[in-house]
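Only a single protein chain was left out; the remaining protein chains are all shown in position.
Entry: chain A
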Amino acid sequence: MNLMLKLTVINSIVVGLVIWIVGVSVKDFACYLIEKENSLSAEQRLAFTNQLDSYLVYAVILSIFIAAVVHFYFIRLLLYPLGTLTEAIKKIAKGNDPAIIYNKNSDEIGQLTRHFNEMIMKIKKVEDSREKMTQDVAHELRTPLTNINGYLEALRSGVISGNQELYDSLFEESMRLTSLVEQLQQLNIWENEYGSSVNYECLSIRLLIESQVEMFRLELQKQSIQIKVSVEDKQLHAEKEALKQVLTNLIENVLNYDKGGWMEIIGFMSEKGYQVQVKNEGLPIPVEDQNQPFERFYRADLSRNRNLGGSGLGLSIVKEIIKIHNGEVGLKTSQNVHTFWFTLPIENDRTFSG
């Protein structure tokens, strides 16, 4: 039996009962008055009582009927949005995209509908970004695969003969695939699991930055990039490995896109907490793209030219890690000079919410 029928029956029974009780009391009172007057014979009194009884029965039946009709109508009006909601949920379960449901009421069902709409929007957004991610990953895999497959086919069929240079370049392609897979994995970890299990520790930001720069010293020299580090020291609560990763990715980003031959790392206290800036001169980034470099697979170069290196995921990993630390990331750019910055809250051991 559906909800509408149940509610109608219950309501009708209640109305019937109320009428019955009221009716019986009225009848009893009438009988009492008549007995007190004593103006009627016993027969007449009996007829009067019977008459009252039958009126009572008619009244109860009629009121139950009217109540049923009225209730049925109003309950159906109230429950109608629930039906639409149910249909929409069924659609989601089947894997279809439901439409936004229109309901301007502010009652509980109206609220439910609003939340439901929010949920649909969110699902759509997640679905869209998942789709885009899959497409981007497939795209990033295609070019190295074309090279590996193509050259192997050429080698196998004897169209070309192998040499050291070719093997190196094919190995490079395969390493590219490997690093892409690794970065995807990392992104996945930071996005999904890490929030609940960050090992915060107290660390000196200056020591950390200096040791990371030291690691890249050779590579920076090789590309003849001058580096200047001026970092105000501060004890920060953060996960060491995560922060190392952030710095590594930012420095690698400079290495991949450097055009100016210099980079600068600055660290200082700001209103939002401790701020680290990595400044260099690279490819121009259009003003409307200022937030894009932190998006997955963004390349300043439209063709996603892989000669410049990088998988396009490094900065999105930075963003995820800093987000978990309750910090912010951003980019300031004037012409070809770019400043990638991130902030870490000073007391993030207390504000940390998981």
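Odds and ends about this structure:
In the analysis below, a residue touches a chain if its C-beta (ideal position, glycine included) is under 8 Å from a C-beta of that chain, and two chains touch if they have at least 3 such contacts; residues count from 1.
What we mean here is this: contacts and distances are computed from a predicted model.
A chain of the complex is left out here; the name its UniProt entry carries, from "Arginine N-succinyltransferase", "Spermidine/putrescine import ATP-binding protein PotA", "Dihydroxyacetone kinase subunit L" or "Response regulator transcription factor", is "Response regulator transcription factor". Checked against the hidden chain, the listed residues A:Leu7, A:Val26 or A:Leu145 yield one contact partner: A:Leu145. Interface note for the absent chain: among A:Leu62, A:Ile100 or A:Val159, the touching residue is A:Val159. Not every partner is drawn; the one left out touches chain A at residues 135, 138-139, 142-143, 145-151, 153-154, 157, 159-160, 169, 173, 301-307.
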